[in-house]
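Okay, handing you the structure first.
Here the complex is missing a single protein chain, while all its other protein chains stay put.
Which chain is which? They are A, B and C, in the order written, and residues in each are numbered from 1.
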């Protein structure tokens, strides 16, 4: 094990802060006993504030993919058509899941370099005269590309088309890092996970569920048991769960909720935006290209960087891991070995970011990838300007 | 929070030892990085030794109920008949799950006072001339009643009937506490969970899968994605997972596997048998009745105790929790308020058992439940005899 | 490592609760930085409430023996006479320390079976016409014998004798377990340590210092640097220390102070008295003798038990450790191998006590020490009566 702290700069799992690790490091309690109700209620109610919703939040002991599955099996029936948008690898995986569940996904192809295009969605919905499309599914922050979809615009598109489809949004890598508003944006099912903005280890996933989605679940024909909202609802109302919850992760979740409110959600979002800007300034200074070529869609959570033709992103990542003990995200499927991804999310600060970008800059050199020095310097300038601005405003 | 250590004497989650809590209290790592392969392989291979199998083990980030679902959706098709045995509440829940999945469970009724009757199973199978029954499902240690099913006998029953049904066994509350042999007993799918004999917090579940079951999965018609063995198999072969695993729980699992082997599985089983015997001696001395009235089926893991008519088991448990800071298990469904359950499993020793039984004896008094003093004394005698016996043998 | 939790039933270090271990398990901070002042002040001010004093408390990174030395080197000069009382082994060690420091201890001999006799102290002081005696030193709770000295009575004895000697009291094993009042009882220097009633690991020690003692320190001639109150006073006033403090133990100390106030100091004392009574009931039922034969002086913190002639207390302890994974205290110097000591202090509750006494009872049997069964039962009766009494009062 090398000296010093490993830099875990994949776009999630993010670094788990000591407060959360310690909160989880307590004896497991009786999940049927009276004291548990406080733990359960705090988690279930507290997550409403994070999703910005007044309706129901469901918590699963599962990975985020489980919450994708839950969103669909609770609301849809075999053969239902769903409109999905190819923002990247995770949008593709969600589409494959829909196929496995016996749904009929209509997939709007994309080039992986921006968020979902609301106009294209609107056009599809307008064409669906029979209202065959039962749900529109988009990924808020596409973890494979570093692009953010404008969810409010998607909502407006659905409304403009006068369509009744449910809106489902994957916020696995955006929740608690990027501004998100389940109720205000009229989302029906928001999917999320524990190991990114919530700063927890993986093992919990979430559905935030609108009343419309809950009503849809009453007639949804897909088979479900583990993921059933109906089974959850009763016990959840008093702070309990229908089966044994992941108690120690819930301890950590409650600590995370406290931490997010102590910092203030808007401050958390601003911190991520600032770090995203600094990271992109570094990429630009290096003379490299950010995968997301739509400036408005660039992610505050991660930056995917293209390596020049003839060079291997994976070799660069291996060199960086070996020489600087830093893990970076790899390029997935269509962009395998063509991009690397820098995670700058969760429990993170300016000096950790600079350490991260220095690891990239030195790794580029060591791996023989053509670049111009000065990326770290450029990022420091961005941070410095905004630090001064913060102080002026305070 | 009261002084001293809470006695968590429900039949699971069991007490998580410090070694395991500390093992989990490490930063989450990159689950796609090279170092993770060692973690993943150790867990996947190590669990084979715990199940006593040479075939595949699958690990899910989920509660134990998820592993029930996994066993079925991977091997069965809509409308398939499964033979199940009513050993208690958890057998009933598994049957309900089968119904939700669109299966056709044939449920052999039981009185909740013993394990599954192999002869009755054999009779059913002999009557199934068309081999309509696709699986026989039994619960090894019925957590709601404290009864153990003789799984080897069930295997012999299936063989005697010349039946091709798969054998599925729930070992959620027995694995790593009660002798269990997946391969030797010819089990096709063993289901288990992390929070009992494995001494972990809840959040991981397991399937051990025979080659026959794996073959069955190729033609099984139930829809599956999260639970799919096929998706797991490829990544698992090199120590990875198809979706983000519950990394920190895997750290703990690997520590648990080490601890179990350090003590020796046979010693772990003997320790639980000894504590079961001591607990039952206490119940007998109190003049109360053990729910399981089949002596050979009494569980080494928990003891369910019937309270006399006209008295409330739940009131007794509430009094005991308030006065002695000990959580006991409640009676479920058919035996609600009629029994309480003493967990004596996992990371447990003689003096913890005596403290537990003292809490019961004092709680009976405080709650006004009729009993005879002397249960703790009787348990100490059993422990003393076997302690001396151990020393004579050593 | 055996299964289950070790029973650490020596009379200190006591069991460290999870809350305190977790509080200490945080990164060390800059002990000169602005955030440290809160940590330091909370500890220094908070300990005043525990000592029940309004005057100064000094905290050392050292064992309790260091705080003995500190009490003397800050207040006395070479050759000074100090009156000490032989309550047991630790009183003897303190006397030896006085000798090493070049003081002249007058040692009132005792039989190790009770607290210090205030009348004998008064007689000595009345005989000291020249006020040669500069300090009277007594041990509040003699950890080697389980006897408590009536400190208020010692104060009255000094006053009755019209003597100006300082009163120094060792509360290493009593503070935060046995009622203690530095100011009200007119104590000049109270000595204490972290690893008993304060529920911390060893490594911190304390002096509570009256104004009279502080004044005495100005002219005290013994050499001192590490232990110097004068060096501490300035930095302590703003929450800092003159040399690097044991930061992580201070984190734990602050958590301990919170826990003690949450339970309520008077409740903490009552809990210890109740457990002392139950432990002594067990000893009586076993037909064994408590070393402290002065009923009013029997300790709420530990019970020292005499083994019958011809039997070895140390062999009994070794057998108990091997068979039941419980550590008990040994007999020291004059009572070596003649007594064993049961610690029942700190973070402790009824069921832990019963487990402890069961370990003793089974250990006596296994070691062949003559005893009558029934000690555990007798203790349960004492606990039950007082539990019911508590409820009636509540």
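General remarks:
In this text, a residue touches a chain if its C-beta (ideal position, glycine included) is under 8 Å from a C-beta of that chain, and two chains touch if they have at least 3 such contacts.
Since the model is a prediction, treat every value here as computed from it, not as a measurement.
Within the complete assembly, A:366 is the residue of A:128, A:183, A:337 or A:366 that touches the hidden chain. Per the touch definition above, the residue from C:3, C:24, C:288 or C:380 contacting the chain not shown is C:24. Counting over the whole complex, chain A has residues 1-5, 7, 15, 17, 19, 25, 259, 262-263, 268, 271, 323-326, 347-352, 354-356, 358-359, 361-362, 365-366, 373-374, 376-377, 380, 383-384, 387-388, 391 touching the chain that is not drawn. Along chain C, the points of touch with the absent chain fall at residues 5-6, 8, 10, 13, 15-16, 21-22, 24-34, 60-66, 69, 97, 100-102, 193, 195, 201-203, 222-226, 228, 243-249, 321, 327, 330. For chain B, the residues touching the absent chain in the complete assembly are 18, 22, 25-27.
Keep this in mind: only the chains that are shown with their structure count from here on.
In terms of their C-alpha centroids, the spacing between chain A and chain C amounts to 54 Å. Chain A and chain B have centres, each the mean of its CA atoms, that are 35 Å apart. Centroids of chain B and chain C (each the mean of its C-alpha atoms) stand 45 Å apart. The set of chain C residues touching two or more other chains comprises 25.
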